[in-house]
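Please see the structure below; I have some questions.
One protein chain omitted, others in place.
Each chain carries a letter (A and B) given by its place in the written order, and its residues are counted from 1.
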Amino acid sequence: MLNFFSYNDWILHSLVWIPIVGMVHVLWSPEERAKYLALGWSTVVLVLSLGLWWAYDPAINIGGYQLSSSHSWIRQWGASYSLGIDGISIFLVLLTTLTTPIAILGSFNYITKKEKSFYALMLLLEFGVIGVFTALDLFLFYVFFEMTLIPMYFIVGIWGGERRIYAAVKFFLYTAFGSLLMLVAILYLYLRAKTLTGVPSFAFIDLFQISLSPTEQIWLFSAFALAFAIKVPIFPFHTWLPDAHVEAPTPGSVVLAAVLLKMGTYGFVRFLLPLFPVASQHPTVVMIMMTLGVVGIIYAAWVAAVQPDAKKLVAYTSVAHMGFVVIGIFALNINGLQGGMLVMISHGISTGTLFLLLGMLYERRHTREIEDFGGLSLVAPWLATAFVITALASIGLPGTSGFVGEFLALLGAFESHPVIGGLATTGVIFAAYYMLPMVQRIHFNPLDKDKNSKIQDLSRREIIILAPMISLMIWIGVYPTPFLERMEPSVKAIIENVEASTSLNDSEDNKYEIISSVPELIIHTSNIDDNKIADHLNSDETVN
Amino acid sequence: MSNINLIQETGIGEGWEPLLPGLIILLPLLGFFINGVLALWEAKKSAAIIREGNEDTTAGLNSSKAHSWPGWIGPGVIGVAFVLTLINFVRMLEGEASEPIIREYWTWMATGSLEIAAAIQIDQLAIIMVLIITGIGFLIHIFSVGYMHGDPGYPRYFAYLNLFIFFMLILVMGSNYPVMFVGWEGVGLCSYLLIGYWFDQEEKASAGKKAFIVNRIGDFGFLLAVFLLFTNLGTFDYGSIFARGEEVFEYGGPLVTTITLFFLLAAVGKSAQIPLYIWLPDAMAGPTPVSALIHAATMVTAGVYLVARSSLLFAMAPVSSAIVAGIGVFTAFFAATIALKQYDIKKVLAYSTVSQLGYMFLGVGVGAYTAGFFHLITHAFFKALLFLGAGAVIHSMHYALHQTHKDWDAQDIRNMGGLRKCMPITWITMWIATLAISGIWPFAGFFSKDEIIWMTGSIAGADNAPYPGLYTVYWVMALVTAMLTVIYMTRLMIMAFHGMNRTGSKEFGHLHEAPKHMWIPLVVLAVFSVIGGWINVSKDIQQSFLGGFGNIPMAGWLHHWLEPVTESAHHIQEIHWGAISHSAPLGGGEVAWGALSTTAALIVLIVTVWMVRSDKISVATEDSDPRGLSKVIYNKWYVDEFYGHIFIRTLQRLSKFAWRIVDIKIIDRSVGIVAGGMRALGWLASLTQSGQVNTYAFIFTVGILLIFGIVIF
Partner (left out) sequence: MLPESLILSALIFVIGTMGVIVRRNVIIMFLCIELQLNAVNLTFVSLSRYLGIDGQVFVFFVMTVAAAEAAVGLAIIISIFRHYGSVDVDNFRMLKW
């Protein structure tokens, strides 16, 4: 059915470029129609993207990319415009296409000035993020990765709260700092690949095949990891996040939490494990990452619990959730990685919805202070119900999306590092400790403030926004198998690749590893001439 | 639903065919959805009224459909579920199958290395639990129709209650630990929602929150235990775990001890045992039928169910079992002392529940899984009855005080007295429950409690008992606690129902017997509080005068019934502990001690009646503050305050420290310092930019000269 329209051939390109078409259309249209156009275009993207669910078949090309296509872009550098998805990126693409129209719909009342530019930027952001998740070329990836900064910078800086400039600059500089280090690492990797194969290429599949010495891996790993750690953010690189979230307008927060943070964790899964298998299972590295993840889980939960500002509270909970992702990934087993992936999806949905709900409260009361609310269940029961369900999904109640991911991630972490897994499991206690008091002080307790007693319940538009999100939370909680089975082959491939490198590289004596991996190289790369290898081997010592 | 293959594979089909087991679970869920929709509808209307500034939200709403339907739907679905269960139970009795029936509905989670099915398991243990849950649940639903009538959140109440039954059924019917965990947390959620049912009162909302957070500590233990099981056995299913447990784990080894201790943590949280019992007394903030259903009869017994379900693991870990028993008996004693000095009728019952749960823990801890489970059953009857009776009393008191606008506490037993005249049915049924909980022959509690105490004593005398001295101490404490139980319950009954009425003459006229909806469940429960114990009379007692010289038809039935579930655990225990003794530590057989304990209980009862002297009691507002030891007991040994200081405040301080110092002052500031450092460097460099052309020219010249110098020399 889908293939009748040769869906597989054009879908990814249209997902990337339709937002740009929409952006141009929005910019050319009158101010008051901007939001409807933006909503329309992003809905088109959403509807089109839904076909991916069926178009992606986990049973074929196991662990590889699908729907992929490649066009030469900058031939001299070997940079190509190639797109494709696998079991890891498909859900992030879908998450993006889902959250964008919802965030746009959620900003109808919130955004009152310069609407045209705002919606154009939202579409530009969608373009960038889908690009990040579909790119199969490191150069293209980097371009998209950096490009997402620009719309977000303006969204925070123009439509944000009081300290918006500070937050926007902090967000921009902090994340740009990290990604510049990554750029250096990318260039090194590229040059290294060029020397080895003689053919310049940024394509993932080519880069994944080059063999690096453990020392190189550690250094490159650090550069990549820092960039992604800031983006995720992992403790202690998280301080930009609360500021950005608090100042950002509701739709900005939604997209930031639901999608932008995932670019960091996606980077971990997509690059760190396949590119640097030796480094990523080096005991010290694993220990550092796991520890940071656990500290993030516990520490962020504590900090969240004492926040007077509801939005800041939710922002800190993001850090805690991302901690679960990190420990899941660096558990380096299938359960952990699948759990981490599912936490990413679930966090996107539940935390995104929490920000939407807080935005709705802000529109009604013009405050984010938890103390200014109280007893809202009496006057806005539907809003309160949605809030409670979302909060419970966020703290991982079984039957909601949060549980499945956390359970698998914790189980995975526990399998490889019982102590770390055990410590991380205390996160379930602290999750209740930060979330329930907030729910109580906003929605329960006496209705003792006059302003609160006039609050309106959910409007029809708001119900339309919340309904799909809440249904998804329940669906993933009750029947996550369709998600898990789609991501399984890709996850398995990554894990197997990491494990295979153990036999290749003995972690004790890691100086001249590269020699033992030469046969591998010859198998993988087609057009090597022997002199190049000899040169490379001779120059190896100086490189190290 | 591809369940047919599965049944054939495991070859269970021979015994019996269950009738729609999934429907038993689905019906309460259906009720939840219908009532939930009604509740949302209702809430929307009352919200509109509040927004207009009208205080009385009940005005004009009671007559609406949303207020008459839930009263039918809520109990209705549970009633049908109960009937279904009963049919299945009868079939199971006839089928005499020992293998559990497993129905697998869909794959819940599956990664490459694990597979968890959304599957239910019906076996002897589960079906009894389901009977209790749906049966007592049904009665309590009916009671609630009367009790909650006129409450603005009527449909919401039934929605929560149905949801609770749904999760509770998942808890007991799940065929693997993760599915059990769904129910485990789900009942916690419902408990949270129902404790904080009147959410607009801060203390009630806080009590709900406290229950949830404390329960989550237990959930943490559950998760870790399950993880440990998985890493060692590679599965979550009961069947494979218990089949392979014996070969994988070493008897008394550290691994199985750790697993069982984590399970114990879970059980302690859910079943309100020391040190996590603190949430249960606060949970009395919820409506009284909720206390009866969740916080007495069903949910809090989940911990006992967990231990009974995992009996094989506990049998292999004698240390954990001893700790289970120790926690149980100590909690039983400790809570009983607190109950002695409480005045709130529900608080007394709450501590009594904690205490009785302690007995159940003692039972399962000493390896008498059937006895512990037996007490769970009888306790469900008489404690539900006590709570519902208390509910009837509170309902009546509340009405009377409301009629005369008297600002008194409707739950304080000092404000009651003489109620037997106006509430005869409640009075009689509650006395039956009191006699049952006091362990007086031939009421239900006698047989179950006696068996637990007896088993404790005989374990102490077993051939190779691991800690005979310890078990002797447990035995003595259990006996003492039994007497304390008699005291606090008799005190409650005398103060509430006997002597002169202290409510006030005007109010006394308004006190009335509970309506039909409410007293019928009381009577039904009272009947079971009498005969409920006869299903498991031990052999010695059955043959003696206490057992009617062998005329009780179902004696020893439960023991036999649960054998498929507990036999392997008993087997392990027999191998390692040897034969248990047939006399108590001080000598004497089971019949002698049974007769002695009943006599002692009766004597204590009479002494208590004489001691309480209800004419000397003053009402709550005029009563003097307790002093000395009774003050300490009245304030519950100050445990809440202790926890507040040690744990909660520390955690809050840590949190504030993490935020104000670590996050703002250290992490964010160091980010700021890096950024500031960059600015400082920029500023330094900008110093060279004087703006004076001459200076630039001078530097330029010097530079050229330097370059020349370097090139030339």
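Observations, loosely collected:
Everything below uses one rule, namely that a contact is a pair of C-beta atoms (placed from the backbone, for glycine too) under 8 Å apart; a residue touches a chain by one contact, two chains touch by 3 or more.
Just so we're clear, the structure is a prediction, and the values are computed from it rather than from any experiment.
Shown chains touched by the hidden chain across the complete assembly: B. Of the candidate positions B:Leu23, B:Ala579 or B:Ala697, contact with the unshown chain belongs to B:Ala697.
In the full complex, the hidden chain is touched by subunit B at residues 689-694, 697-698, 701.
Note that in this section only the chains that are shown with their structure count from here on.
Subunit A and subunit B have centres, each the mean of its CA atoms, that are 39 Å apart.
Residues 170, 173-174, 236, 238-240, 299, 302-303, 305-307, 333-335, 338, 375, 377-382, 385, 392, 397-399, 403-404, 407-408, 410-411, 414-415, 418, 421-422, 425-426, 428-429, 431-433, 436-437, 440, 443-447, 453-457, 478-481, 484-485, 488, 491-492 of subunit A are the ones touching subunit B in the complex.
For subunit B in complex with subunit A, the touching residues are 40, 43-44, 46-47, 50-51, 53, 106-114, 118, 178, 181-182, 184-186, 189, 192, 196, 199-202, 205-206, 209, 212-213, 216-217, 219-220, 223-224, 227-228, 230-231, 651-652, 654-656, 658-659, 662-663, 667-668, 671, 675.
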